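So that we are looking at the same thing, I have put the structure below in structure tokens.
A single protein chain has been omitted; all remaining protein chains appear in their positions.
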Amino acid sequence: MSLSPDQIQQLARLVRLKFTESEADDLSEQLNDIISMVEQMNQIDTRHIQPMSHPQDMRLRLRKDIVTEKDRHKEFQSGAPATDSGLYLVPRVVE
Amino acid sequence: MECRTALEHSRALKGKEYSSVELTRALLEHSQSCADLNAFITLTSEQALKQASHADRLIAKGEGGPLTGIPLVHKDLFCTKDVRTTCGSRILDNFISPYDATLVERLQQAGMVMLGKANMDEFAMGSSTENSYYGPTRNPWNHERVPGGSSGGSAAVVAARLAPVATGTDTGGSIRQPAALCGLSGIKPSYGRVSRYGMVAFASSLDQGGIMALTSEDCAYVLQAMSGFDEKDSTSINQPVPDYANSLSDSIAGKAVGLPKEFFTDGVDEEVAEAIRESISVLEGLGARMVEIDLPNSAAGIPCYYVLAPAEASSNLARFDGVRYGHRTFEYTDIIEMYEATRSEGFGPEVKRRLLIGAYVLSIGYFEAYYVKAQKLRRLIADDFSRAFEKCDVIVGPTTPTTAFPIGLKTDDPVQMYLNDVFTNSANLAGLPAMSIPAGFDRQGLPIGLHLIGKYLDETTILNVAHQYQLNTDWHQRIPEGYA
Partner (left out) sequence: MMQWEPVIGLEVHVQLMTDSKLFSGAPIAYGAHANHQACPVSIALPGVLPVMNLEAARLAVRFGLAIGAKVEKRSVFERKNYFYPDLPKGYQISQYKHPVVSGGSLTIETGTGDRVIGITRAHLEEDAGKSVHENFHGMTGIDFNRAGTPLLEIVSEPDMRSAEEAVAYLKKLHALVRYFEVSDGNMQEGSFRCDANVSIRPKGNPELGTRTELKNINSFRFVEKAINFEIERQIDVLEDGGMIIQETRLYDSERDETRSMRSKEDAQDYRYFPDPDLPEMILDDEFIEEVRANLPELPNHRKSRYEQEFSLSPPVAEKLLRDRDTADFFERVCERSRSDPKTIANWINGELTALLNERNIEISDSPVDSDRFTALLDHMADKTLSGKMAKEVLMHLANDPSDVDAIIESKGFRQITDSSEIERVVGEVLDANAPQVRQYREGNQKVFGYLMGQVMKATDGKADPGQVNQILRNLLE
């Protein structure tokens, strides 16, 4: 598999990045190097192997349903890019 | 006094040879005079002196533990209340955390004094500390060389004796590789041993906090203080932490040391290989038994890692969107533009590459071929270790294939850069404790690291072996020229 500059732009949209055409060209080369390295995986047979999501097979610990958090929005918003009336402001979003 | 280990400082503080405030002041001054290393992102002199004088009061009352009053530096990936936490990224350049990471809190509880926040590869992505918004850190052993990464700032701090210990994080080798390249002892404990709460996530299933120091003994004490169950982290292990220091002086006679032939290949620099062979004879001289083992799937470690880590990262870094904290672009007309400009300005090239790779391996049509395939390899790699540990107590090999490389050498070749992790990342994939300790120098005077991998939850054995090795070698006592 190799990634074209167009595909790079599609992936960029998914992760909300923007690249110029020449950046996408350079990236396409670098990413294709990485992908061919990654594809060495295919040399190993993994039939009948269970995928592993966590480094050790752990089980989820469940927390008691207790309210432990207090209002600290002023503190949290002190470094926020834009707020008003306790709300975080973003460019208009229309459904 | 600056060149002492943490435990030496501890004895000196208790013996009233000097105070924590005096030590702190001296190290802060030293740090300022070593600004050319670019090891720090933030120095926290004022808070440090406050914490030091508090520690002095405790020591005067005969209170406090072995780490009370001992200065340290945190990797700038750990959230510190009221002190900026940048992760080496422009996107968090202005971010001040409203809370302390669990690790930070615990070391503070232990009486340690934070001198500042260390430079690092942006979001811990890198092996050279060249990927920092704040510029590269230099290796104290040779300023033209990288200190390794991603915890390169922490490594440079300790190697230059700007602090006796520094915290780091290790996702694929980010504690052990810089420890090796800077001539330090560095340990990444078992996954789940140290809480990840407040440690800004790169790849959540691989990230683990740890420590770099001048000796494995210091590592044992600091690791003890930072380890243990934390209910704020669902992957934290609820198991008692053994008394690491207690077992340091145990004999290693009869211990089975596994030598995987896969770690002694042509890819390893001959000088490095030679130093590792010598280290092995030191261990043999201490009565350890060498056992040949197989890790047949270890070649898959790098490809597997470079699928899983970017996949998790692409999701973990989505929260940096300019809405609630951190950088927001100046000009935008709609939300998409705001996101794209904010993130494109905020992240550096390596982070962007990994976000794209991560999105790619998770996307429809590629998920099975890349992500699931890598998850299966992960199991094969973990199973290899389980089988190997039926025959041995610890696995050793080189930490890195080469010593520190020149700044700029690999920045344009991501794949070459990734190969730095070839021996280290399998321990992350399997969640095992692993350590690097100084094992010699090459002809250019650059440090070489010996890599030790332990059984799951058995930090005790690797710390014990490392300590016994250090009682019989002096590589760890060498100081880079100009920093004595």
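Just so it is clear, A and B label the chains in written order, and each chain counts residues from 1 on its own.
Here is the rule we go by: a residue touches a chain if its C-beta (ideal position, glycine included) is under 8 Å from a C-beta of that chain, and two chains touch if they have at least 3 such contacts.
Treat the numbers as computed from the prediction; the structure is a model and nothing was measured.
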| request: Pick out which of B:182, B:323, B:341 or B:437 touches the chain that's been left out of the picture. | output: B:323
| Per the touch definition above, residue among B:18, B:99 or B:229 touching the missing chain | B:99
| said: Tell me which of B:8, B:130, B:233 or B:459 is the one touching the absent chain. | reply: B:233
| Residue-wise, where is chain A in contact with the chain that is not depicted? | 10, 13-14, 16, 53-54, 58-69, 71-73, 76-77, 82, 84-95
| field | Chain not shown, touching residues in chain B | value | 78-79, 85, 87, 92, 95, 97-99, 101, 196-201, 203-205, 231-235, 311-312, 314-315, 317-321, 323-325, 335-336, 339, 359, 362-364, 367, 371
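Note that only the chains that are shown with their structure count from here on.
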| field | CA centroid of chain A to CA centroid of chain B, Å | value | 23
| chain A-facing residues of chain B, complex | 94-96, 98, 191-192, 205-206, 231, 234-235, 237-238, 297, 299-300, 302-304, 306-307, 314, 318, 321-328, 332-341, 343-344, 347, 352-353, 355-361, 363, 366, 370, 372-380, 382, 413-415, 418, 428-431, 456
| field | For the chain A and chain B complex, residues of the former touching the latter | value | 1, 3, 8, 11-12, 14-19, 27, 30-31, 33-35, 37-42, 44, 46, 49-56, 58, 60-61, 63, 72, 75-76, 79-82, 88, 90-93
